[in-house]
Structure formats: structure tokens, C-alpha cells
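Have a look at the structure that comes next, please.
Here the complex is missing one protein chain, while the rest keep their positions.
Presenting chain A:
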Amino acid sequence: MASSEAKNMVKLPPVEFIDDVDKYMKDKKPDEVLGQLQEKFQTFKLLESRLLQSRARMLGKVPHIEKAIEMVMLLVEKESSSEQITVDFELSDHVYTKATINKGTQNVYLWLGANVMVEYSLEEAKGLLEQNKINANQNIANHEKDLNFVRDSITTLEVSMARVYNWDVMQRASAKGGSK
């Protein structure tokens, strides 16, 4: 469950804003410029969908961690009361059986991945899980930062494409008007 995913996936340079289309388009072919913009646009779109996917994956993880925390909390609670708890737990899909957890259960086993389970005391387990949750949320926040950057780039590119396109149309219109 230990997650240390890449902090910043975005290594693309920021999209430059076109200050003055007239100046920018000097000695350039509109079709080529539009093609380049389109290409960049595709790259960023791809990146966006990748970021969205990995964010969705991480968002899906958080409830699992929360469930685990809930369970550990229940065990901690039980330690301070005198009752034992009875639970139905899943043996296999749709097969449940009953189990009782006695007071004095101090340890839980956390699944760390890679077929490894490690025994922790309740407090340690709680700490670890909570740290995991914080890490996961931190990761999501980082992704959101990246997503914002990528989305700004996409919007800027969209606007740039529209402006270059309009510039071209106007160029043609005035050329036509001039030749008449």
C-alpha cells in the first residue's frame, strides 16, 4: 500500500502565449503553424487523459485505506471496553463465517503488497494507515496541480488556434478584397 508515485509527471515546457498574432505570423505559413499547434494540443490532451486515469486510480485507493483505518479503530475501541466483538467475515466470495475477537488482540497484519504481510501493533498500524492516507491525498493534490497546468496549456492552445485561424481568414479576405 506504500505509494511513492512520481511527484511530477509533467515535463513539458509551458505553452507560450501569442502576444501579437500579426508579429507572430510574420514569415510563417498559417497551415504549418496550425499544424504545430494541433500537434502540441494532442500531446497535452494525451497527458491530460493519463493524469486523469492515474488520479482516478488513486482516488479509488483512498476509500480502501479509510476502511482499513475504520477497522483498526474498531479494534482499538474494543481494547478499552470489556466486550469481545463478533464479526462475520468473508472467507471467499459470498461465503461468510463468524469469528470472535477477544480483548487483548494487540496486533494486526497489514498487507503491504508484493505478497507480504507485516504484523503491527494497533497504534502503529493506525499511524501507518493514516500516513498512507495522507500520502495518497498528497499525491492526488500533486496530480491536481499537474492537471491544472495541463488544462491551462490546453485552453491557451485552443485560444491560440482560434486566433491564428481567424487571422488567416482575415488575411485571405483582405487579400481578396485587394485583388478585386
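Criterion: a contact is a pair of C-beta atoms (placed from the backbone, for glycine too) under 8 Å apart; a residue touches a chain by one contact, two chains touch by 3 or more; residues count from 1.
The rule we apply is simple: contacts and distances are computed from a predicted model.
A.B. asks: For the complex's missing chain, which UniProt name, "Prefoldin subunit 4", "AP-5 complex subunit beta-1", "Origin recognition complex subunit 5" or "ubiquitinyl hydrolase 1"?
C.D. replies: "Prefoldin subunit 4"
A.B. asks: Who touches the missing chain here, A:12, A:46, A:141 or A:159?
C.D. replies: A:159
A.B. asks: Considering the whole complex, not just the chains shown, which residues of chain A touch the missing one?
C.D. replies: Its contact residues with the unshown chain are 17, 19-21, 67-68, 70-71, 74, 85-90, 96, 148, 151-152, 154-156, 159, 162-163, 165-166, 169-170, 173.
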